[in-house]
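Heads up, one of the protein chains got dropped from this complex, but the rest are sitting where they should.
The chains carry the letters A and B, assigned in the order they are written, with residues numbered from 1 in each.
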Amino acid sequence: MIRRTMLFMPGNNPGMLQNAGILGADSIILDLEDAVYISEKDSARILVKNAIKEIDFYNSEIVVRINPISTEFGYKDIEEIASVKPDAIMVPKATEDDIIQVDRIMTNIEKSKDFKEGSIKIFPLIETAYGIENIYSIIKSSERVVGVLLGGEDLTADLGIKRTKAGDEIYYARSRVASASKACNIDAIDTPFTDIDDIEGLLDDVKKAKSIGMTGKAAINPRQIDIIHDVFAPSEDEIKYAIRVKEAYDKAKAEGKGVFSLDGKMVDAPVINRANKILDRAYSAGIIKRCI
Amino acid sequence: MDIKKPARAGTMESNDIYIMITPNQGLGINIELESIAFKQFGNQIKKVILETLNNLDIKDAHIVAKDRGALDFTIKSRVETAVYRAL
Partner (left out) sequence: MKNSLGREIPEYIEGYGDVMPYRGVYSGKDIVRVGVNTKRVSNYDTKVLGSIKKAIIECGIKDGMTISFHHHLRNGDYVLNMVMKEIADLGIKNINIAASSIFLIHEPLIKYIKEGVVTGIYTNYMSGPVADAISNGILKNPVIMQTHGGRARAIEEGNLHIDVAFIAAPSADSCGNINGVCGRAACGSLGYAIPDAMYADKVVAVTDNLVPYPACPIEISQEYVDYVVPVDSIGNPEGIASGTTEVTKNPVGLRIAKMTADFIKYSGILKDGFSFQTGAGGTSLAVAKYIKEIMEKEKIVGSFASGGITGIIVDMFHEGLFKSLFDVQCFDNKAIESYKSDKAHMGMGASMYGNPHNKGSVADNLDVMILGATQIDTDFNVNVTTNSSGIIMGGSGGHSDTAAGAKLSIVVTQLYKGRLPIVVDKVNTVTTPGDTIDALVTERGIAINPKRQDLIERFASLDTNLPIVTNIEELKNIAERITGIPEEIEFDDKIVAAVEYRDKTVIDVVRKPI
């Protein structure tokens, strides 16, 4: 699945939840953590639970950011939410222990509800110095991990440094997240750009994130979605090449050939996979039609 | 279950419903409803509130509800939250 955008939605706001599905984000993060007052955590949990049961989110992936598992809220969050089968749970300030614990609770719930085991995925939120340094083992703590979100605001707070629009201070963190994610073959989602009125700034920030190897970006306002999608859309050259790969593959298959070459180079499975991914992205971005 | 103290949930924001629940010992369920869609959905809103209370096994309660266009899932949620806060 394509994850160019993951849109944060405050979990206690019914008006926003009921429209979340039409905003065009690839993933929606229903937030029970930072966007909800401590006195309303119960309220948000119940609202999100019922929202997942009853609202049509169309093609968007449904992710719920629970409270830290070390708090009373976090534990209750997983229990209530996992039982209505969201697509994934996002774990804040994730450590290996947190991920192992969440995985275990979810396995129990999946068993008791007769859901397919492993069907609910996990997104660790890497937003502490510990998280950055131990990201590889955090990812490897569970088979359910399909992507990682970098939390720039909390990370810089943890490091005791200033968070800036230019983002020089999180360069290392971004690179580390990108490369660990790639090594584990999962998505690397960049931290959100918090100035929703600064369109130019957002564009620069997304381009920077893409150039370092992030595969998607979190959004905190629907207005950011189209811009992020544009940046993560494959270029015309990439699409043209991917189409040629696919056509060559189809032709070779029809002729009963297992391997084939294009432009003098052998085309093997990773190249074909990459081509398919590019075509998927191009279709999602509305650049090409499905008949390819 | 018996509710022991007053509690509230929800807000007066658009698409939300403000629910205040107070004990009504032995007198059954009583709903006071204000809604921006009263003519069209007044009965449906009361129905959802009642169903939610029944599912939680609440037999006696006084509910004040101020609706700003909440859908059923929101009404259910706010009533459920208020009940748990009132236990």
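Convention: contacts are C-beta pairs under 8 Å (C-beta built on N, C-alpha and C of every residue); 3 or more make two chains touch, one makes a residue touch a chain.
The structure displayed is predicted, hence computed values, not measured ones.
S.K.: Which displayed chains make contact with the chain that has been left out?
M.R.: So, spelled out: the chain left out of view touches A, B.
S.K.: Which of these touches the unseen chain: B:P6, B:P23 or B:G69?
M.R.: Reading the full complex, the residue touching the unseen chain is B:G69.
S.K.: With the missing chain put back, one of A:K182, A:R223 or A:K253 would touch it. Which one?
M.R.: A:R223
S.K.: Applying the definition given at the start, please give the residues of chain B touching the unseen chain.
M.R.: Output for chain B: 14-15, 36-37, 39-44, 67-72.
S.K.: Considering the entire assembly, which residues of chain A contact the chain that has been omitted?
M.R.: Considering the whole complex, chain A reaches the absent chain at 18-19, 22-24, 56, 221-223, 226, 286, 289-290.
To be clear about the criterion, only the chains that are shown with their structure count from here on.
S.K.: Under the stated contact criterion, what part of chain B meets chain A in this complex?
M.R.: Within the complex, chain B touches chain A at residues 9-10, 13-16, 70-74, 76-78, 80-81, 84-85.
S.K.: Which residues of chain A touch chain B in their complex?
M.R.: So the residues of chain A touching chain B come out as 13-15, 18, 42-43, 46-47, 49-51, 53-55.
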